[in-house]
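The complex is shown incomplete by one protein chain, all other protein chains being positioned as in the whole.
The chains carry the letters A, B and C, assigned in the order they are written, with residues numbered from 1 in each.
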Amino acid sequence: MLRGLTGAGMGALSGGEELIRLAGKYGFQSVDVDALPLIEKLGEEGAAGLLDEHGVSIGSIGLSVQWRAGEAEFLEGLQRLPDQAAAARSLGCTRCCTYILPSIDSAPAHFMAIATRRLRQCATVLGAYGISLGLEFVGPHHLRTHWRHPFIWTMEETLDWVAAIGESNVGLLLDAYHWYTTGLGTDAIRSLRAERIVHVHINDAPDVPVEQALDNGRLYPGEGIIDLSGFLNALHDIGYRGPVAQEILTAEQPAESPDQLAQRSKAGFDNVFALAGLPY
Amino acid sequence: MLRGLTGAGMGALSGGEELIRLAGKYGFQSVDVDALPLIEKLGEEGAAGLLDEHGVSIGSIGLSVQWRAGEAEFLEGLQRLPDQAAAARSLGCTRCCTYILPSIDSAPAHFMAIATRRLRQCATVLGAYGISLGLEFVGPHHLRTHWRHPFIWTMEETLDWVAAIGESNVGLLLDAYHWYTTGLGTDAIRSLRAERIVHVHINDAPDVPVEQALDNGRLYPGEGIIDLSGFLNALHDIGYRGPVAQEILTAEQPAESPDQLAQRSKAGFDNVFALAGLPY
Amino acid sequence: MLRGLTGAGMGALSGGEELIRLAGKYGFQSVDVDALPLIEKLGEEGAAGLLDEHGVSIGSIGLSVQWRAGEAEFLEGLQRLPDQAAAARSLGCTRCCTYILPSIDSAPAHFMAIATRRLRQCATVLGAYGISLGLEFVGPHHLRTHWRHPFIWTMEETLDWVAAIGESNVGLLLDAYHWYTTGLGTDAIRSLRAERIVHVHINDAPDVPVEQALDNGRLYPGEGIIDLSGFLNALHDIGYRGPVAQEILTAEQPAESPDQLAQRSKAGFDNVFALAGLPY
Partner (left out) sequence: MLRGLTGAGMGALSGGEELIRLAGKYGFQSVDVDALPLIEKLGEEGAAGLLDEHGVSIGSIGLSVQWRAGEAEFLEGLQRLPDQAAAARSLGCTRCCTYILPSIDSAPAHFMAIATRRLRQCATVLGAYGISLGLEFVGPHHLRTHWRHPFIWTMEETLDWVAAIGESNVGLLLDAYHWYTTGLGTDAIRSLRAERIVHVHINDAPDVPVEQALDNGRLYPGEGIIDLSGFLNALHDIGYRGPVAQEILTAEQPAESPDQLAQRSKAGFDNVFALAGLPY
């Protein structure tokens, strides 16, 4: 597995370039940054050179297409997707991810039909450029009732959705926080085939009843109570070898500098990988 | 367009053979009967001969696969589908239909995902045998709250579902009662391309507020208040040339004999087609 | 049906704007021009205004994606497709077409597999913007052996390919010259459902043995020996109501001015539509 960083939890980053430098400095192997702005700024060669220089690859880009909005907005986003996918491909990135809100304001069955068609269209475009689409189910209980109607939030529902979309390059983004807040154990991971997992997020949860764990109340790996050792071992055992990227959503920006936060993240990763008995 | 009959509204029929005979006797051109039992009883040649003798074709078979049930039941039904499709094909039938309950007990978004995948699987099997799958949206207001959660019931939602299923042989079953109870006008029909319509049901509604029109409170064509003239003309104008099959769901079986009911149906069709100015 | 023009056969046109003006001047209702360059030059409002002013719509854009080339070139083209599709959509165009060379240099089975996947990807993008993809089979005998291996050139093969691609927005571009040079009669057209036809080309063939009719030896409608009356009537009878666009490929640019050629084209259309007994 690759140790990865996202911008979430890294404080006031000046941009993707800083994240790449910090990742390299503290021994991370992948970063989740969007490829197109990087190339627009540095050129394809420059961007590839920067990644090489710091020994990191791009783990995943984010799906920028607004698939939850009106059709016009969706189509505008779809217009930009091939450029983003081509940029990712040119830097060797093979993943693109989006998350699923567990509740929505619009009628859930109708929205599911629309979103299924839209995500299939996105997956087809991404697939042309060799990129998989990962869907992240979102577990925190408070979000299940935040909007008017429940949508979906379990791994099983998300796998059923992946089957409904029906493209071979669609799978899960498995996030430790959502795995924990939906009450899953390691057997749930062991029931998966590794190829169903497009991407992995790691983070930790405070010692509060699981129903009270807030989406933006996440901790750095090893600082909380999630069984990350079981999480990582189950992923390793089923053969997952992709990135495990830290994503720490918090109510307020942490006070430390990005460099200090990267150092803290490294300590967390060292800790949980050591506890898991997994090679670093 | 072909004038058609279904068993619904024909009283205590002894079976498909009687429906075929009555259809022929009263000038109907198609019947909705399942092809497989007919062939199992009469042989393929016998069944084709019976249809020929009475000058009728099979408009549509019903989708017998339980796509709303548990997975085991769904798969059992799917096992029988190719035989049913092959039987239909051997008698020249190119349509298979199912209806959508406007409310359900299970979680709507999750069920939509499962049902999308299942109906795609059904459509693929049907498509191999040259058969289209028609989805009937169901309009009566009381059914929208009959089960725990709203599902979908409008034409627009159903078209979005057809797009989500994503197979080229899936379209609408347009039923006059559901067209009426969902408040559509002729412009809604005129907005469709004919090929999106797999099958059509005709019937009429009592003179009560539309919110009170019950699913099993239907009348024979021309005996109620639906603008069937507009309905038929809009279908004709967009180029629909398939069956228009009478389907009369009632709370109690009508007292008349099947022969009397077929005669009454013929009178209704004569009436509404004449009013519509459409050739008979 | 809509009387349409393409640039082929119109001489030394200065561009799409001139074609639009000439179409309007001589009573044509559609033109095949690419929407994106028009919008880039005139703005969306300007382009729409120009079409309105001359009473013409865009019949079809051309598929610019190089689906016969190497993968890199294909992907570059795919990157531009959403912009082209969005431009077409914004001007009300719902068709995009490409042709199939009847022979190829690469191994035919392998190329068919690659092209099937690529055209599905194109069709998915186009479909998102409400646009259908028409595949034109190409009949002239000399092209069947022009490259090393035979590929496909009959209507039946092309329909089988449409089924292999498997997207609901893919169908045929039916060209009178290819209909004629593949030896089809009106029954072949009558066997089609109108929705399988995305677009139609009209032109005529010289009075030479059909095996000697050259792809770039086409005549204006009514100046040759193709049974255009049968062709148009069959299309009309199955319910085709889209554009019938003139496409005249010739070895040398005709000597007349675009205006004279548009006038000559109008005379041809008047002639063949009158012979066919079809409303103008």
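Just so we're on the same page, a contact is a pair of C-beta atoms (placed from the backbone, for glycine too) under 8 Å apart; a residue touches a chain by one contact, two chains touch by 3 or more.
Note that this is a predicted model, so its numbers are computed, not measured.
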Which residue of B:A12, B:L75, B:V208 or B:A274 touches the chain not shown here: B:L75
Touching the absent chain when the full complex is considered, from C:F28, C:F74, C:Y129 or C:F151: C:F151
Among A:D52, A:E71, A:D105 or A:E195, the residue in touch with the chain that has been omitted: A:E195
Listed residues C:W161, C:Y180 or C:Y220, member touching the removed chain: C:W161
Contacting the left-out chain in the complete assembly, out of A:G15, A:G43, A:G239 or A:G277: A:G239
Which residue of B:A69, B:A128 or B:V208 touches the chain not shown here: B:A128
Residues of chain A in contact with the chain not shown: 166-168, 193-195, 239, 241
Residues from chain B at the interface with the omitted partner, ascending: 75-76, 78-83, 86, 89, 120-121, 124-125, 127-129
Touching residues (missing chain, whole complex) on chain C: 107-114, 116-117, 120, 150-152, 157, 160-161, 163-164, 166
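Simple rule for what comes next: only the chains that are shown with their structure count from here on.
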Graph separation of chain B and chain C (steps between touching chains): 1
Centre distance in Å when chain B and chain C are each reduced to the mean of their C-alpha atoms: 37
Overlap residues in chain C, where contacts from two or more other chains coincide: none
